[in-house]
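Removed from the display is one protein chain of the complex; every other protein chain stays in position.
Our next item is subunit A:
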Amino acid sequence: MTALSARRPGRGHRTRRPVAAPRARRRHRLRVLAFLSPWLIGSGLFFGYPLLATVYFSFTRYDLFSLEYVGLTNYRFLLQDEDAWQSMRNTLWLVVVMVPLRVLFGLGAAQLLTQLKAGGSVLRSIVYLPYLVPPVAATVAFVFLLNPGTGPVEQIAGGLGIPMPDWFNEPGWSKPGLTLLGLWAVGDVMIILLAALLDVPRQLYEASAIDGAGPWQRFRHITLPTISPVLLFAAVTGVIQTLQYFTQAMVAAKVAAGQADQPGTTTVPGYPDGSTLTFPQWLYDEGFRQFNMGYACVLALLLLAVSMAFTLVLLRQFHAFTDEEGSG
């Protein structure tokens, strides 16, 4: 092991690793394999195989009982599937509106926390905690809070004379309702941005203070450039998470519909009017409620392609640190 650890990449002087004896090398290789084995087997079984199978099934019509090769039919169907397009528009809406709002709000809250002298750690916990509230519970709570009949928000707004929309029962307001829920659960974004803000070297602020920079100039020219990799990380992971947005949309539709009409009648997903039908929900509906598994695989591949594009952005960022890290 000592021979191998002599190599320290990224330190300027690259010492060649002395050639180890073949036996030692083989032992080393076996040891690595043994440690990695759970994951090597796992990524084959639960990542490699299903990925290939998804491609295969996408060319078939399969309902768990009969399998039939249909060529590109599923792909052609996607082009004329109105529900699929609507679900894509809904997911796009969330990506374009909710993700930036969450990052901005998280940044604002984090910035505020760095300015507080008293009660900072209490506020940090209060803002972080909703992120840990189980999404199903949080969604049920928000549907209750914003419900037009007995909801506290409606009661308070009514008392103040502020008109309120019907939120989760109104197609135009259901996604803004989900966005409010997303802002309440901003803790994950806030905490990594807070860590980034606290990491900005103090000397930079001191130097700019001597130069007479105002707070906005300091934020614009020191804080933002320093934390921009973390902001990018927060935005890209936010987009990837939002592409998978499922639980909150589905539960909100279910719970809100349960109060508008009789339970059990909500067979069409995305109440009200398909406005909360996100792309993964449509995939779930096709695959596991209508058992069009072949077509669901086409949707899965589309989701994979878009997620991978954003993952590549992340990987380029990670690139830097896997090169620099020296474990000596």
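In this text, contacts are C-beta pairs under 8 Å (C-beta built on N, C-alpha and C of every residue); 3 or more make two chains touch, one makes a residue touch a chain; residues count from 1.
Everything below uses one rule, namely that contacts and distances are computed from a predicted model.
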By UniProt, of "Multicomponent Na+:H+ antiporter subunit D", "Membrane protein", "Carbohydrate ABC transporter permease" or "Ubiquinone/menaquinone biosynthesis C-methyltransferase UbiE", the chain left out is "Carbohydrate ABC transporter permease"
Which one touches the absent chain: A:L92, A:L123 or A:M164? A:L123
Applying the definition given at the start, please give the residues of subunit A touching the unseen chain. 1-2, 4-5, 7, 28-29, 31-32, 34-36, 38-39, 41-43, 45-47, 49-51, 53-54, 57, 62, 64, 109, 112, 114-119, 122-130, 132-142, 144-145, 147, 149-152, 154-156, 184, 188, 191-192, 195-196, 199, 202, 205-206, 209, 212-215, 229-230, 233, 237, 240, 243-244, 246-247, 250-251, 254-255, 258-259, 263-264, 280, 283-284, 287-288, 293, 296-297, 300-301, 303-304, 307-308, 310-311, 314-315, 317-318, 321-322, 325, 327-328
